[in-house]
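All protein chains but one are shown at their positions in the complex.
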Amino acid sequence: MLTMKKFALPNQSGPCRVLSFDDKCVGCNKCVNVCPMDVMIPNPEKGEEPIVVFTEECWFCGGCVQECPVGALTLVAPAKQRISTIWKRKETGEEFRVGMTNPLPPVTTPPSGNRK
Amino acid sequence: MNWHEYVAQTGQVPKWPYELGYDKETVISCDVLVVGGGVAGCRAAIAARQGGASVVVMDRGFSKRSGEGGAGVDHWHGAVTNPCSKVTPRMYSEAAMDTTDGFTNGLARYIIGKEGYDTLLEVEKMGVQIRDEDDEFKGSIFRDDETKLMFAYDIENKHCLRIYGYDIKPCVDREMRRLGAKVLDRTCVTSLLTEGGRQGARVIGATGVNDRTGEFVVVKAKAVVISAGRTNRLWGFAPELTESQSMCNLNQTALGNTIGWRAGAEFIGMEMSGRAVLSGLGYAPYSTGNNNNTYQGAPTVDRNGKDVYYANAYGKLLYDEADIFKASDEGSFIIGHGIGLDNGYKPQYRITTTDPELWKKVMAGEYQQPFYNDMTKLPATSRRMIFGLMLAHEGKCRVPIYKNFTQWGFDPDKDMLQYPVQDYSRFPIDTSWCGPENTPANWRGGGGGYLVDWRLQTSLPGLFAAGCGPIFGHGCHGESHTSGRYSGRQAALYAGQNDAVEPDAEQIRRERERCYAPIRTNGDVGWKELNYAIAKIMQDYCGDYKTEHTLDMGIRRMNDLFETEGQRMYASNPHELVRVIESLSLCELGIAYMEAAKARRGSVKGLGFFRNDYPEYDEAQKKHIPISLKDGKVHTRDLSLYYHLEAPYSSDLEENYQRYSQA
Amino acid sequence: MVAYSHPSQSGPCRILSFDKNKCVGCNSCVNVCPSDVMMPNPVRGGEPIVVFAEECWYCGGCVEECPRDALTLVTPAKQRLSTVWLRKDTGEEFRVGMRNPPPPNLTPPSGNR
Partner (left out) sequence: MNWHEYAIRHGKLPEWPYEINYGRENVVESDVLVVGGGVAGCRAAIAALQQGASVAVAERGFTKRSGLGGAGVDHWHGAVTNPCSKITPEMYSDTAMQICDGYTNGLARYIIGKEGWDTLLELEEMGVQIRDEDDEFKDTMFRDEETKLLFAYDVDNKHCLRVYGNNIKPCLDTEMRRLGTDVYDRTCITALLTDGGKQGARVIGAMGINDRTGEFFIFKAKAVVIATGGGKRLGTFAPELTESQSMFHTNLTNMGHTIAWNAGAELVLMDQLFAGGIDAGYAPYSMGNADNTYQGAPTVDAKGTRVQHASAAGELLTEERQIFQSARPDTFVIGHGIGLGPTNTPDYNVSTLDHALNDKISSGELRLPLYNDFSLLDPKHRRLIWGLMLSHEGKTRVPIYETLSKWGFDPDKDMLQYAITNADMLSHRSSWAGLEHLPPNWLITAGGGGIVTDWRLQGSLPGMFAAGGFPLFGSGCHGEAQTTGRYAGRQAAWFAAEHDAVEPDRAQIEREKNELYAPVENEGGDVSWKELNYAIARVVQDYCGKYKTEEILDLGIKRLKDLRGAEGMRTYANNPHELGRLVECYRLIDLGICYMEAAKARKASSAILGFSRVDYPETDPPEWHCLLPISQLDGKTRVRKLPCDYYRRAPYSDVLSDNYDVYSAPAKMEV
């Protein structure tokens, strides 16, 4: 079994993975600099994705997601929100939510407004 | 990646990425200093620049997205002079005063009525979409086909608009920087500089600390505009539990008010501390079924598809969509929602809500939880308006709700969003996501702000106020733009007529000493522990039960906490240092609230204020009690609720506006 | 001066203070804690490290376990501010953690074990 080096770390905060970066991220740190709460720091290794340090201060406003030039960011609501936000498909009565297993395909209708 | 993952993989703690400068001090001078880079601050800076003044903006976060308005907005209140509006600025101001028995800011409401629409047109020029240009909602009852404007709440009187405001802050920020305002981001204001360092004297600048480098900055200015955020973290503090559900973020500590209080400015309405409706103990904003504000008009059904109807302010059920957006009295108008009039809302001004008898019917078994929004019952344009326009642009909704839900397949044409299953016996299901049902009685929400004159100048010369945090009884997003624009203009005028004054070196030295103590002493109290203690004191001594004696005890406890634990704080990096400075400022703000509660010897419905030792609601209490610090002692006086229409001002709103709004 | 990026400490953060010249790092407090919130110091003889402060239950088991009485339990500030007593004849108010406190009360608890 795994016996690699392990470190003693304090508990993660309640909401723990608030942001996930996919491999499109080039480490430009634009998201780091737009965050009002400054919850991220640039990664010491150049080009790597930033490090989220003050997770419980994240306000979930999504400013960083909109700032990312390559769309590499996804805002991850805490599990207690994901489990609270349920919708039911009217005809089938099926229930769905963000984060469920075998989800619906995405809906691609853009928001109203033509400003990008 | 998370900090824990980085540290687990690399085995070391990442160093602080920014160059430390605890001992660096930079001094900047300008004509107008704007404290707070939210929407109000940006408009104040733009207006001051247009007035020819050199401007510095001190923003706690990063002005592109900072402030409550930074997360987007869907309504614009106060556009009373738009071409389709049947409401005049006088009606707007008088209605606000009427519905709160005078406990709001009639002066600010009038200025907002006068200039709200022009402020919106300027935002349009800055690139924000305010009209349905692509005719997506052509023929809809909410749209005026000629001007293509979209209206909310009251589609007869058409004085409040629906706008595409998700990127309003980046646009306003870009314009502010284009016009040459110097923006100090990541800089938390810590104190106001006054002439000769005296309390109550003219304000001539401010000090701040950078939360990345720890540098100390002194800004000398001829005029200062306070446009910082409103009260938060004072009664309810549990970030892990509430942050994802809160409309206010941790940067909101009403620090703009606290530094004014310390500098001796006069405040009113600080005793307003009703039950916290937005306590953060509910759900993420607009993430669950509801029919309030952004979702107004969304049909609600119960588990079996049975319709839940809207009702007007008198409880009469409304069956078709157009009736939902009408005033409950003929000839009256809906003044709006969520604009700081919560303790009032006489029936003729209120928005329509869910059937008030609903919970009785639920208990009688007529309806069964959970409830759902069934937007398929709406015409396609109305459905698109609620989810595509309003929800997609409202604060904290664009990414967490619209983008993430649709990513996981949510389609309003097919899907019904579920209401939380809760005990709705004390609060209507409209506010389902806010969580008032599950907020303890002594978790309160604060109010109050600077006493301002017709130039939005505070009692301290050279200090102006703008936005819903600093100004009592002010309103929401659109109003903050308007008062920011007005206040910026006035500040530029003031700077033009008064020359600079050198700040008092001793005041600056003392402030530096105070701010950097947590770095020098290896204390053992962290900012979160201090904040939990502050919240407990406010819950106990300024919560549900208030008497002279217990308020005195509360002030003693807070002073004790400030002078004991507050002097053993520690911070190991600039981020923590600035959080410590914020928490310490909350001690002072809490004391100000308790002093204000002590000063009012009576209970007042208009302020949601109740005293156990003066339980009667009597007429004599219908007055303001301006409160301020003079040489460290609290001074109060009585002031009429209609001071803005009494000597030295004219008794006519328009006359005052004409005399004071320009040079 | 070097600073590091690390998450904020939990709400109650300094829950235990170790008397430097009494603690020899025997770790008996580490091993008695029901919630295992502490770990031995990697440096031999060093005082233990509190890792999971927010799991502390404030039962005081570690304080009683310490053979050299080197530990002081530090209840959170919000408790210290809530537990207040009034000296009857003088009307003075006192609390744990206050500045210039009255002299300690040395009466031992009942019981002779």
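The first chain written gets the first letter, and so on, giving A, B and C; residue counts start at 1 in each chain.
The rule is simple: contacts are C-beta pairs under 8 Å (C-beta built on N, C-alpha and C of every residue); 3 or more make two chains touch, one makes a residue touch a chain.
Because the structure is a prediction, the values reported are computed rather than measured.
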Contacts of the hidden chain among displayed chains: A, B, C
On chain A, residues whose C-beta touches the chain left out of the figure: 1-3, 5-17, 20, 76, 78-80, 82-84, 86, 95, 97, 99-101
Contact footprint on chain B, counting only the chain that is left out: 2, 4, 7-8, 11-13, 238, 240-241, 281, 303, 362-363, 365, 368-370, 420-423, 437-442, 528, 532, 539-541, 543-545, 547, 549-550, 553, 572, 612-613, 615
Touch list for chain C against the chain that is not drawn: 2-4, 6, 9-14, 18, 31-36, 39-42, 47, 49-61, 63-65, 73, 75-76, 78-79, 82-89, 94-98, 101-107, 109-113
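One rule holds for everything that comes next: only the chains that are shown with their structure count from here on.
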Averaged-CA centre spacing for the pair chain C and chain A, given as whole angstrom: 38
Centroid spacing, where centroids are CA-atom means, of chain B and chain C in whole angstrom: 40
Distance between chain centroids, defined by C-alpha means - chain A, chain B (Å): 26
Touching two or more other chains - residue numbers and ranges from chain A: 9, 13, 41, 51, 53-57
Where chain C touches two or more other chains, by residue: 5-8, 10
Touching residues (chain side chain C, partner chain A) in the complex: 5-8, 10, 39, 49, 51-55
Chain B to chain A touching residues, read off their complex: 1-4, 6-8, 11, 14-17, 60-62, 64-67, 70-71, 127-129, 133-134, 136, 164, 166-167, 186, 211-212, 239-241, 243-246, 249-251, 283-284, 287-288, 372, 374, 376, 384-385, 388-389, 392-393, 395-396, 398-400, 402-411, 414-418, 420, 575
List of chain A residues in touch with chain C within their complex: 8-11, 13, 41, 51, 53-57
